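Only a single protein chain was left out; the remaining protein chains are all shown in position.
Letters are used for the chains, namely A, B and C, taken in the order the chains are written, and counting of residues starts over at 1 for each.
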Amino acid sequence: MAGAATLEAVDNAGAPEAPIQAFTVTLNIRRFDPEKDAEPYWQDFDVELYATDRVLDALHKIKWEQDGSLTFRRSCAHGICGSDAMRINGRNRLACKTLIKDLDISKPIYVEAIKGLPLEKDLIVDMEPFFASYREIQPFLIADSKPKDGKERIQSVAQRARFDDTTKCILCAACTSSCPVFWTDGQYFGPAAIVNAHRFIFDSRDEAASVRLDILNDKEGVWRCRTTFNCTEACPRGIEVTKAIAEVKAAVLRGKPDIPKQ
Amino acid sequence: MSTQNIAAPRSPYLSHRKRNRFNIEKWGWIYMRVSGFLLVFLIFGHLFYNLIFPGKVSILDWAFVAGKFSDPLWMWWDGAMLWLALIHGANGMRTLVNDYAHGRFRSVLLWALGITTVVLLVLGTLVLTTFDPCLGPTDNAELIAICAAQ
Amino acid sequence: MTSQAAPPESPAAPIPEPKRRKLPAGTLYRGREGMWSWVLHRITGTAIFFFLLVHILDTALIRISPEAYDAVIGTYKTPIMGLGEVALVAAVGLHALNGLRIIFIDLFSWGPRAQKAMFWIVVVLWILLLVGFVPRHLMVVFGGH
Partner (left out) sequence: MSEYLEFEDGDVIDGVHYHRHDVVIVGAGGAGMRAAIEAAPRANTAVITKLYPTRSHTGAAQGGMAAALANVEEDSWEWHTFDTVKGGDYLVDQDAAEILAKEAIDAVLDLENMGLPFNRTPEGRIDQRRFGGHTRDHGKAPVRRACYAADRTGHMILQTLFQNCVKLGVNFFNEFYALDLVMTEVDGVEQPSGVVAYELATGQLHVFQGKSIVFATGGFGKIYKTTSNAHTLTGDGVGIIWRKGLPLEDMEFFQFHPTGLAGLGILLTEGARGEGAILRNANGERFMERYAPTIKDLAPRDIVSRCMVQEVAEGRGAGPHKDYVLLDCTHLGAEVLETKLPDITEFARTYLGVDPVVEPVPVMPTAHYAMGGIPTNVKAEVLRDNDTIVPGLYAAGECACVSVHGSNRLGTNSLLDINVFGKRAGNNAVDYAETAEFRPIPADAAAGVRELVDGLRNSSGTERIGALRKQLQDEMDRNAQVFRTDESLEKVTQTIHELRERYKNVAIHDKGQRFNTDLLEAIELGFLLDLAEVVVYSARNRKESRGGHMRDDYPKRDDETYLKHTMAYLTGDPHSADAADHITLGWKPVVITNYQPMERKY
């Protein structure tokens, strides 16, 4: 994964037959319990881990063996559900997709909640503002005309490929909460909402591109993006987020998206 | 602390977004790029002429500028630069203010920014258009001739 | 929930007492080229803006009287202001080059993908610009006469 500080290169770390060698890794976790703490604070935990373990495994080990009150979201454990976006060593990542071997374990691993959304507890933030932005861009196919033969709508391979990248989004919020513009006041629609708008604006079957372009041609819309690329770096699905935003900007300027005719 | 007196989680999302017809953001965005592109030539031309071309900072004095301004090319050059750069900069500062200042503080800053910009635009334009090169000494022969003719 | 009193402390397996650490609120976000170039763009843009305000005012003196203008401009001819001019050119240079990078990102479909490379090109061009300008300028400033 791009940007991982690969300082601790462990031989064969990837292969399942890697010699079983455990390391003691220190995790420094930013904790907050709304029922007890006025302010968040940092807490260290030492955990025995293998190079192939993920940060999520480390969190689980802490929760299951040391301190059950450590609170975080997770579900699928392989980067597909978008539950566990968090800031690991200063960058937004999915805990379940960040391997210990890709981190520098000679220093503590810093883990904290994603930024810009209200902190609820430990690594959990309030996702409502995030989903509210998502809902605002009308993230669903709008197509009143029915396919003639009552079957599927026809879409060419090229047209399908046009918006493939942005269909991959798992709504993990890693991008939006990495965006310096979003941090300022939380009013910016944010890259995730724009990515999901892109998904439909550039779908040849959709008939409401202009509606979404209008929504995003807003004070808090695409124009607030300052191309800082944090979103693109953060996206665990490898979506070229900034590029998608640039394409939406271009579509607003042209008044319509640039979709292959065939 | 008991559960009752902590702010409720999941506070409803307060959208401050208002949609208004005319959208300054889009035009601002376009303007930043167009003006930025033009400014590259204008500013580097300006810097080159003023700092490098004469060879010496010491040359930069009233006479030098007066000589420059009496040439319509440089007058238009500096005029364009004034307008493009000041509006570019002011619009950029507006973005910053919108990002980092909130509430009343924001409106105060925005007003201050707007007034400053307008005043300076007017002032700068007046200086450029009503400038009288014969006001002071010069060793530019052409200028001397013109001034003498007045 | 009102009907539920606070639970009594339980003697269950002990939770380690948190070792509270004094650390800044959160860590600094470790952005990459894109973020840092934006930070620099903001800082340089703001700096140039304030310089421009002053510059318009001092240039306006030209309309008042040659003496006033020369008096003020004279103060620019100190070594300190000479260094200031270096800073100005550096700031304008960086802002301008990075501004072009941003325009390319927006304008061309290959832009976003090339942004990191373009950032380093900006840095190189900027250094070349300064190498061309600074020694010459400093010679003029400090060479005096």
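FYI, a contact is a pair of C-beta atoms (placed from the backbone, for glycine too) under 8 Å apart; a residue touches a chain by one contact, two chains touch by 3 or more.
All figures in this text were calculated on a predicted structure; none of them were measured in a lab.
Of the options A:110, A:163, A:188 or A:229, the residue whose C-beta touches the omitted chain is A:163. Among A:67, A:112 or A:220, the one in contact with the hidden chain is A:67. By the touch criterion stated above, the residues of subunit A touching the omitted chain are 1, 13-17, 33-36, 52, 60, 63-65, 67-69, 71-83, 97, 99, 120-122, 124, 127, 131, 134-135, 138-141, 143, 146-147, 150-157, 159-160, 163-164, 167-171, 200, 203, 205-206, 238.
One rule holds for everything that comes next: only the chains that are shown with their structure count from here on.
Here the spacing of subunit A and subunit C, counted between their Cα centres, is 28 Å. The mean-CA centres of subunit B and subunit C are about 18 angstrom from one another, to the nearest whole unit. Averaged C-alpha coordinates put the centre of subunit A at 39 Å from the centre of subunit B.
Multi-chain contact residues, meaning those touching two or more other chains, occur in subunit A at positions 249.
Within subunit C, contacts with two or more other chains are made by residues 102, 106. Subunit B contributes residues 1-3, 6, 9-13, 15-19, 23, 25-26, 28-30, 99-100, 102 to its touches with subunit A in the complex.
Chain contact summary for the complex, subunit A toward subunit B: residues 34-36, 118, 120, 126, 128-129, 132, 136, 181, 184-185, 187, 215, 217-221, 223-224, 249, 252-253.
For subunit C in complex with subunit A, the touching residues are 15-16, 18-21, 23, 25-35, 38, 102, 105-106, 109, 111-113, 115.
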